[in-house]
Structures are given as structure tokens and as C-alpha cells.
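Before I ask anything, here is the structure I am working with.
The other protein chains are all here in position, but one chain of the complex has been omitted.
All chains are identified by letter, namely A, B and C, in their written order; residue positions are counted from 1 within each chain.
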Amino acid sequence: MEQLASVSETTRRVLTGALSSDDVSARDAVSEAFTQIRDITERLAEPLEPEDQVIQSMPDVSPTRWHRAHTTWFFETFLLSDERFWAAGASPPQPIDPTYDYLFNSYYQQVGPQFPRNKRGLLSRPTCSEVARYRQLVDRRIIDLVQTCPRDTLADLLSTVTLGLHHEQQHQELLLMDIKHVFFENPLMPAYGDPADDAIAVERPVGQRWSSFEGGEVPIGTDVGFHFDNEGPAHNALLIDFELCDRPVTAGDWQEFIEDGGYERPELWLSDGWATRTQQGWGHPLYWFRRDEHWYEFTLYGPRPLDLAAPVVHISGFEADAYARWSSARLPTEFEWEHACRTSGSADDASANLGLTHLRPRPLPRIRSRPERDSDTESAWARRPGLEQMLGDVWEWTASPYVGYPRYRPAAGAIGEYNGKFMSGQMVLRGGAAITPPGHIRATYRNFFPPHSRWQFGGLRLARDAAS
Amino acid sequence: MEQLASVSETTRRVLTGALSSDDVSARDAVSEAFTQIRDITERLAEPLEPEDQVIQSMPDVSPTRWHRAHTTWFFETFLLSDERFWAAGASPPQPIDPTYDYLFNSYYQQVGPQFPRNKRGLLSRPTCSEVARYRQLVDRRIIDLVQTCPRDTLADLLSTVTLGLHHEQQHQELLLMDIKHVFFENPLMPAYGDPADDAIAVERPVGQRWSSFEGGEVPIGTDVGFHFDNEGPAHNALLIDFELCDRPVTAGDWQEFIEDGGYERPELWLSDGWATRTQQGWGHPLYWFRRDEHWYEFTLYGPRPLDLAAPVVHISGFEADAYARWSSARLPTEFEWEHACRTSGSADDASANLGLTHLRPRPLPRIRSRPERDSDTESAWARRPGLEQMLGDVWEWTASPYVGYPRYRPAAGAIGEYNGKFMSGQMVLRGGAAITPPGHIRATYRNFFPPHSRWQFGGLRLARDAAS
Amino acid sequence: MEQLASVSETTRRVLTGALSSDDVSARDAVSEAFTQIRDITERLAEPLEPEDQVIQSMPDVSPTRWHRAHTTWFFETFLLSDERFWAAGASPPQPIDPTYDYLFNSYYQQVGPQFPRNKRGLLSRPTCSEVARYRQLVDRRIIDLVQTCPRDTLADLLSTVTLGLHHEQQHQELLLMDIKHVFFENPLMPAYGDPADDAIAVERPVGQRWSSFEGGEVPIGTDVGFHFDNEGPAHNALLIDFELCDRPVTAGDWQEFIEDGGYERPELWLSDGWATRTQQGWGHPLYWFRRDEHWYEFTLYGPRPLDLAAPVVHISGFEADAYARWSSARLPTEFEWEHACRTSGSADDASANLGLTHLRPRPLPRIRSRPERDSDTESAWARRPGLEQMLGDVWEWTASPYVGYPRYRPAAGAIGEYNGKFMSGQMVLRGGAAITPPGHIRATYRNFFPPHSRWQFGGLRLARDAAS
Partner (left out) sequence: MEQLASVSETTRRVLTGALSSDDVSARDAVSEAFTQIRDITERLAEPLEPEDQVIQSMPDVSPTRWHRAHTTWFFETFLLSDERFWAAGASPPQPIDPTYDYLFNSYYQQVGPQFPRNKRGLLSRPTCSEVARYRQLVDRRIIDLVQTCPRDTLADLLSTVTLGLHHEQQHQELLLMDIKHVFFENPLMPAYGDPADDAIAVERPVGQRWSSFEGGEVPIGTDVGFHFDNEGPAHNALLIDFELCDRPVTAGDWQEFIEDGGYERPELWLSDGWATRTQQGWGHPLYWFRRDEHWYEFTLYGPRPLDLAAPVVHISGFEADAYARWSSARLPTEFEWEHACRTSGSADDASANLGLTHLRPRPLPRIRSRPERDSDTESAWARRPGLEQMLGDVWEWTASPYVGYPRYRPAAGAIGEYNGKFMSGQMVLRGGAAITPPGHIRATYRNFFPPHSRWQFGGLRLARDAAS
């Protein structure tokens, strides 16, 4: 998998918005980035059979083939069909297939009607090969367009291509989340990735430490470089003094929660959480199962013994909240999380920001909880000070409902539907997961899911009020 | 398609039960039949892409791949696993894959638990290729077993293989019914068969005649030759004097029913029928649609202008019943139908019993309704006397709920679950459809579906009481 | 309760259709019958509080108040509004409340739209007092109309009133079925009737005998006296030789079925039955419950220890069928039942036809199964020869789907919706229950319910094929 993560320095500059349309080589750079990112999608689909790429195992999941086609439709719709990007005399080409506008529009109401989301698994056509051809055709046209686009709209073109690439990367993560769910529904439990790539440490790390942060007005969000509209405007938030745990909650911790009746005690749960748990029959994280009195976990490498040292993953926001209450702690707000990430050095930690080189969260390093002798101390606390695995292992549920920042305004037109209209009924997650493409891991990034949702790679980290 | 229907004379003898296990060539004959019938299934799947073979478009539908695997599982379970059929010293082989027993058992409770029926579309594995290998492996073993089975259980073996082949043929029809539904859910409306095979006569046949039948005790059902258990015991039924229409109701007739408000007048409908129509929003047969003020019909050849001269198809029993009431007529009972079929020469009509050479009902020959001059008569009534298209175009809904005949008893063991346990809430259909394999078209054959069901090839023929 | 059953000899003659409109006293007789039957409804509602009369505990159930209003609406709609019954110069009165036509029409599509059936429990108005006033007003007008109706339409009027009274009686049974269900949903389990009226014999009757009946053509149904349209036309049915058990299956028998795993063995069940049992979690008849390791039963007298000697009641048709299979027997067809009832003397058994004097099935008399000495025989077999409790204890499920008899035709107009349109998806029950009004207990009476339905007083009696 490792190669999937590696994009060229040029591509990295395009994705971070470091490139100006005035650069003489801007057109070439964007073409390079476009080619690389689009190619990663196809490589992610490569291990899958045509049959695998058809299945929608629940309404939230989309078939692989649909992701491949939808991301292509995005470029066709927001670039190829836009007259502004065509030189005088030229005009946008005919749609490659007029039906695709209906089949592959996800939720852009202003573009037109959409094939019902929960029926994506009823479509066998276009086939995988036909989708591959669709991708090739659009790719070729986009690369031409990047070269021929008039100067005066070039900046717009490049930023829309860049947005499209970030969109593509989001679907790369979705593709992996979704195929994991698809495979889990099958009693044969197929593996997506090569199990040889995966090692398991089943020893549980003990101990946890708390880092203290002072409250007050702190800067939140960003207005510079590439960022989604929901990451801005930059503004100040007012925090109380708080503490954040130095590591995510692990599968081993979670086992204790289960054994202590965590799923059976309503007083630990939000009312909606308890109702959901009861209706769904939750008694453990999604993908866990027991066999012969041992816990196992279904991963993208297939079924594996539970890794007690790895961050727990595939829990809902309701479960995260109940766990925190059981721990006499709470979830951090998204502002506490962002402030801690920015000020603790985590955001600059190059090793953290890996992405896509492993298909599940990495185990935590061991620490010894109680140094037995003085001389032990150094090794016992050998972990670097600060916060472990803030970025790139699991999305961490926060206590913050997903709403717009002060003075937030979505973009005009259909593309404004990208983020704003989902600001209802969802919670913010921060940090990025093992399967998150690197360009989507940063201190200001806001992921969001409804609190009952479990198929994304969601975990948690505890926080608490500082003693007042 | 024509070649699909043609099976060898030997195969035909096996299927009709004309073969005795004492025949020296019985083993060879059964092997030949087995090979031919199993091969037809694979040929039916040939036009389909792997992606097509995964979809379950509604709970009643099964993916193509599932049909191919399930029919194979039937042979593995009821033959390969049965110790009686193995020579002394030999023993049944290990299951080819232990999971398949769970995945591909349809409804045999006595065999074991079943993967939920409505989730068959969630499985991408085993893939089409793996299913093909599964079929080959089982086929080879069955053919070996037929040769090596001890003499004293040979008769049982051969009759179970024969049952398995009839079972396979039922799934051949289901495969076609199901893929038609799958393709219709897709806005691209793909064609299964080559449209060039299909000609359309859009002129509507006029007129209909009634054949009279005398009542009394008449023989029903059969105990000889191959037949499903629900076709026996042979017994007498008591009929009143009745009349049967010489032809099925056509699409043209149905258009009149629609135009006369047939779908809007509750007094024409059974109470459950009206509720279903309202809930489902029925206003025309399944697969009809309007475009530019014309009616079209989705067929296995793709979308086609409505053929007014062809029997209406894909109506529910509720719609059939409402149509009959609208016509001041009624549906025949299954006994009336069978008696008429047997005594009118229809059953012996070789041309009727075609099966699988066309993928939709054939248009009816034209007749003139009112001979205008004496000299017209001959040509106007040129159709042969008797009943048109009793067999091999559409399954005809009857007025008879599906129950066991007097003294009916299902077979012992799991195989007894084949028919008997479905004798509740279903109606009998008679006659056989265009896509029905020839061996399943005969006067005593009882097909059955719930009255709301529309995806099978169901049509109707009117009956009425004789004036008393 | 006893007095509820006693209607005058005049009323009895009206209800059985023994009265001719030519009788000089016909008008008075019908008025008397009308007054008596209408009064019984109000007396059945008397033990109920206003709050009780509002509840709809499931879609099949109607609130008491609704039954009282709907039966009144029936007379208002089919008599008061019919111009034919008003003398020259007079004309039908204005509707008492125009909204009632919408609120209290049950299912007569030809009369007009209906307030949704499953929302009847959302109506608090009209209140009980308002409904009582509505009844009084309509009653007074009907009695006037009976006296003033012109001679030439008098026969029609009287037969419609008679039909209305039978309709009223059906709702008297429904009222009791429904309030039983309502009270059972309440953890307080209130009693409808005075528990002092009820004695329990908890000793189980042993033994059962089979009566033999010869097959052949036998007369079925009736065309004379008052009868519902679905009881005719009289015609012949063809029976095989069969045997019928001399008594219904008891609660004690049913306990054995439970203990033998009857609810856990899919091979005993119809496929739809097993699915229903699984979905509904059935493990015993409706209204049974366990407390301190004993079985209890909720009755109209409140919760009571299970009476092992009484016919089992509140089972579905699916359960009846599974029990019969478990007993190596089967359910009788409705024709076998009717033939046995007519020829065994049961139909003439005056004591059987009680109705409404007890609110649950009477226990069966004891018999000894195996006479130990010759001298025992007489007492042991002291029960009268023939069939016990064919009439007036439990409705007995038959094996017959509910369809029209040969040449059946519903009446014209809205009143024709009474029976015919329900001939789909239901099974026939015969015999009449403890709470059935006497006029509804006769050999030809056809009750019908879907096979999953349990809130009516349904039980069963075993049948089997005669050895051939």
C-alpha cells in the first residue's frame, strides 16, 4: 500500500494550494497532480473484482464503481460543462452519456435530479470497464482543458480542479470504508489488502497521561492555503482551562468498558444513544465479533485477533460519549482539539501525517505505568512528550455539533452545496484515519458524521475540565 | 435463443420420467440429460456481465450468480451428501465449501439455517468464476456418482437427479424473470436478448369467442410420468357448466381497461387488491411506461413499443380479477382450465409447447370480429377451432387458491419442503410462459404466486358460468 | 350475561327470515326485533367507561364507540337515505351529521371515502354520549320508517333492516373481541365481565374419538331463510371418505404441543406461518402468559389460570395447521365440516346453540380414555355419540381458503361489498364462538379471517383422510 501515499512534491504543492495560477508551470503542475490523484483511485479499485464493485451493503455505502464514476462526473460537470473555461470559438463537449448526469450526481440539487441514493446497488451498468473508459475519456479532456483554458479564467479552473482532487481523495477514503462494510456483510469475510502487510500487537498499553491547556481566546480555522469552506473564516473561540489525554482510547480500554457493563447501563448514555443501542442491539464496536471466547475484528486485511494496543475504531459518537462518561471524563470540543493540536507540536509532526500506508490504526507505543526503579524512568517515559497519534490513525469524535463558523457563507451555485447544507444533526470529528489520504490530515480539517454512524474510522480521545 | 430449447430425445425421455432405472442405458441417459440441462443454465447466463449477476433488485429477485450456485448446491446436498448413493467403502466427499451450505440453501429448514433471502444482493463472493468452478466440480462428481451408484439405490438416485433437473429448469425461468426486473430498475434499460430476434405486431386482434364445456365430475391431476408432488394424487373434481375464452386477454384489451378507468374504480377490485393498487400506485402492468403519449413495454429485448396483439403480461392476480369483473366475466378455476386444456386438444398441440425460443409472448393471430359478408366468413374465422395459446405464452391466473389435492402428502425429509409448505396465500397459475422451459409446460402443471406478485410472466384468460 | 342472549320468539323469527312482508304484523315484528338487537349492543357497552370506548389497540381493532356509531350509520345510510322507502311527498331526512358519513363508513367504497381504518383510535369526538344520542335519533327514525314505508317497497325495507340487524350482531361479537384486546394491552389487565360468572375446571379431558363420514357428492350452502350471500348458492361438493375428531383441541392438548417443541420445529409449519411466528415471536396462543411457572390466560373475566379442559382459543390458522401436522392429522375442509355438522345431529342440537351466555369457551365433558373394566364402559363413554361442541364455543379453522361458491354473485350496489370483496387471502372458520350472537351460529355460516389472525375466538378440530 505504501506507494499509494507517495505523491510528487509538485502534486503536494497543488493540493495544499501553494501554487499560483501565475506560475509559468501551473498548467503542467495541475496536470501532474490530476493524473496522480486520479490514478490512485484506480489503484485502490484494482484488488476488487467486478462483482465487488456493484454492492451497496447499506444506504450509506456506495458501490466502488459508483465512486469511480461519480468523481469523474464531478470533473465533467463542474469543469467540462462550464463555458467559461473554453477558449473563444470552442464550446463544451456533449455529455459523454446523458444518463450519467442522473446516475452519478450525488446530491447537487442545483445541477438536477439524482438517482435515489439508496438504490445505487441496483445498477449493474455501466460496468466496470465502461466506467474505466468514462474515466479515461474525461481525464483526457480535462488535461486538454487545463492546457487550453483562457488566461482570464485559469485561476478559477485550477482551483476547481484542485477542489475536484480533494473531492476525489474524500471518495478514496469512502471507497475503502465502503468496501470494508460490503465484505463484512459476506459470511466469507474476504480481505481487501494483503494480510502479510499487517502485524498485530496484542499486548495492551497501560497508563495514560493528561496534558493541560490554558483557556482564553484562541485562534481557530484558517483562511489560507487550500481548505474547505467549512474550515473558515478564521476566528477566535473562547476556551476554559482543560486537559487532554495523551493518547486515543484503545481496543483494550474498550474491552474493560464492555466488561464493566458499559453497554448495559443507561445512565451512561445519551437518551438517543440508548435508544439506538437498543434498537440496533449494540454490544461492541462495529466489526468486532467473538469466536471461541476471544474477540476478533474484521479489518481490510480480513478477520484478525483484536489488537488491544491499537486505538478502538468504528464506534459511534454515542458510544464515544458513553465511554467518556464511564471514564468520568468527556469528549473534547472541536476547538479544544484544534488548539491542542496546534500548540502541542502534533500538527507539525511529519511522521504522524502518513495516510494510506496502513489500512488500520497503528498500535500505540508501550509505556510502563509505574516506574519501579529510578533507573527505569527514562525508558518508561520514553515516549515523546505531548500527544500521541493526533493525526492519521482514527477520526476522533468531538463534543461539537457541526455548524458553520461565525460569518461562514457557502460558495454561490451548486458547488456551494458541498458542505454547508449538511450542517444539521452531525458531530465534528478531527484528526484523520489510517485510510485518510494525506492531503486530508491537518489541524483545521473538520470531518462530520451523525452520532449514530459507525462505518467510518471513528475513535476517541478523552478530555476533562481543568480543576477550577 | 432457439437452440436453448432443443434438448435431445434422450433428455426429453429422462425429464418426462419415461426412463426406467432398469434400462441398461439409464445411467448414460441421465448423464446426458444432466449435462444438457446444466449447460442451458450457463448459456442463459452467458449474455450477462459479472456485474449483472450480483444484483437483487427486490426481495423476490435473486442474483443470477445465486441461481447458478443454488441449483448446484441442490445436487451437492441431495445427492453427493447422501450416503445411500455411495458404494460400499466409499463415502460422501467433504463439502466443496462449508459456507455454501449456508449461503445457497434457499428455504430447506431441515437442512439448516439460511443466509437471509433479502440479502442475497449483498454478496460479491463467490464471484462468477468461482461459481463456474463450483458448478464444474459438482457436475463432474454427479456424473461419476451416476455411474458408480449401487444398483439398489439407483432408482432413487435417478429420480432425485431428475427432480434436480426440473428444479434447475425452474431456476432457468426465474433467472430470466429476475434479470428482467434487474435491468428495468436501471435507467439505462439494458437488453438481455438480441433485439433483432424480436418482431412487433402493433395491430390489435379483435373479437373473441367462447368455448362451452359441460360440467360434472372430471379427472384432475396425474400420478404417472414425472410430475411434481403437487400435481397429484389424480382425483375427480366437480365442475359446473362453463365457458372459456378462446384466447388470452391482450395488451390491446388491457389498454381499453385502462382507458375505461379500470384502475380507478374500487368496485371492480377485491379489497386487498384495491389496497395494494393504492399503496403501490398501480396504473398499468409492470414494465409498461409512457413516452411521448405512447405506451412502451420493457422486455428482455429492451424497451419496445407495446404489442397490442400479444397477451398482456406482468399483471398481478388482483389486476386479472379486476379485469375479469370489468368484463362481466370471471377467472376460470384451475380445474376448469385443466379440463378445458385436456379436452380441447391444446395439450397435444405440439406447436404450442415451444418454450424458450422467444423471450416474450407471441402475438395472437388476427381474426375479424364481425364478418361483413358471407364470403368473408372463411378467412375471418380462419383460426383453428378451440383455444389459442393455452400453453407457452403467459401463465394464466386462475380463481383457485393453491392448496393440496385430496389425500396430498409431501415427501418425507427436507425434499418434502419443495411444494407443500407454500400452500398458503398463493393462487394457481396455469399454462406456461414464453420463457418457461418446455419440460414445465403441461396440462397438469401448477404454478403459484401470491396475488400481488407481478414480476413473473402472468396474464389471464376469461371464463364465465354457462347460462343455467 | 345470560339475559343478553334471550331475544323474543318474534325477534328470532325476524332474524331467521321466517317472516314474510305480507304478514299483517310484519312491521311490528321487525320493530320489536330492531329494538331488541339494538338494545343488546348498548348493554354490551354498559360495563365500559368512556375512556375504554376510545382505544384502538391495533389496526384490526375498532373502538367500542366506533362500533356503536358505525352500526347506526349502516341503518342511516342504507335505509334512511334511500328514497324508495319514503312515502310519496316525504323525502329522506338530512344526515344527522354530514361528517359521520366519512367517520363511520367502514369500507363501502361506493358510498364514499372513509376515515382511515387504522386511525379510528385518534378520535375522541363524537363522545360516548353523543354517540348514544345518535343511536337514539336513528332508532326513532327507523321505527317510524318501518311503519310508514310504502307497501311496494316494504319487502325490501324489511330485508334490509334484517341484514342491518345481522350486521349489528356481527359488530356485537367484534366489540367483545376488540375490548378483550384493548384490555390485554394494559398492564392492569382489567376485567370486562364479572369474574364471579366464571368457573374453571383445570383438569384435562383425556381421549378423543373419530367419527367416520363417507365421501361423495353432498349438499353445501343454502338458499332459504336468512343467510349471507356467501352461504349460497346451494350446490354439491365432492368429498373423499374422512374422519372428524369428536371434540375441539383443548388448552391441555396445546400445552403438550408446546412442550414437544411445536413452536420450534419449522418442519411442522407452512412457510408463511413460520415466517410469521418468527417475526411475531409466537410461542403460545394469544392471551396466554406465564407467571410463577404456571400458565394463565387473559379472558373477558380478567386473568385466569389456564382451563385445560376448554377448547384452545386465540390461535391463528398457521398455528392450527402446525398443530394438525404435529398430530399426524389435518384440518377439515369447510365442506367436510358442514357435511359432518348437518349429518351428525350437531346442527339440531339446541343446547349447542347458546351464544353470549358465557364469555369464553365451555370446558369439555370428561371422558376416560381406556375403559379399564367392562362395567366402566357405560359411564366412561357417557358422552353422547357424535361431535361435541361443534357450535357455539370456538370458531374452528378449516383448510379451505375463502372463495365464492360456484355461480356466486354479490348483490348490486354498495351493499354488495359486504362479503364478496374479501374473498382473497382469508381462510374459512366454522361453528361460532362463546361470544357469537345466537343468530350467527348455524351449519352453513362462513366466518373468515387471514391465517395470521389471532384476536378472534379461533380454535380447531382435527380431521383425517379415511384409510383408503
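Just so it is clear, contacts are C-beta pairs under 8 Å (C-beta built on N, C-alpha and C of every residue); 3 or more make two chains touch, one makes a residue touch a chain.
Just so we're clear, the structure is a prediction, and the values are computed from it rather than from any experiment.
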item	value
Chains shown that the absent chain touches, full complex	A, C
Residue among C:Arg43, C:Arg84, C:Arg125 or C:Arg140 touching the omitted chain	C:Arg125
Selected residue (touches chain absent from view) among C:Pro47, C:Pro190, C:Pro365 or C:Gly386	C:Pro190
Option touching the unshown chain, where A:Pro150, A:Pro195, A:Pro219 or A:Pro266 are the choices	A:Pro266
Interface with the undisplayed chain - residues on subunit C	49-55, 57, 65, 99, 102-103, 115, 119, 121-128, 182-183, 185-188, 190
Residues of subunit A in contact with the chain not shown	107, 109-110, 217, 235-238, 240, 266-267, 269-274, 318, 321, 399-401, 403, 406-407, 417, 421-425, 451, 465, 468
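FYI, only the chains that are shown with their structure count from here on.
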item	value
Chain contact topology (line, ring, star, complete or other)	line
Most central chain, judged by mean C-alpha position against the global CA mean	B
Gap in Å, rounded to a whole number, between the CA centres of subunit C and subunit B	40
Euclidean distance of C-alpha centroids - subunit A vs subunit C, Å	62
Cα-centroid distance, subunit A relative to subunit B, in whole angstrom	49
Contacts with 2+ other chains: residues of subunit C	none
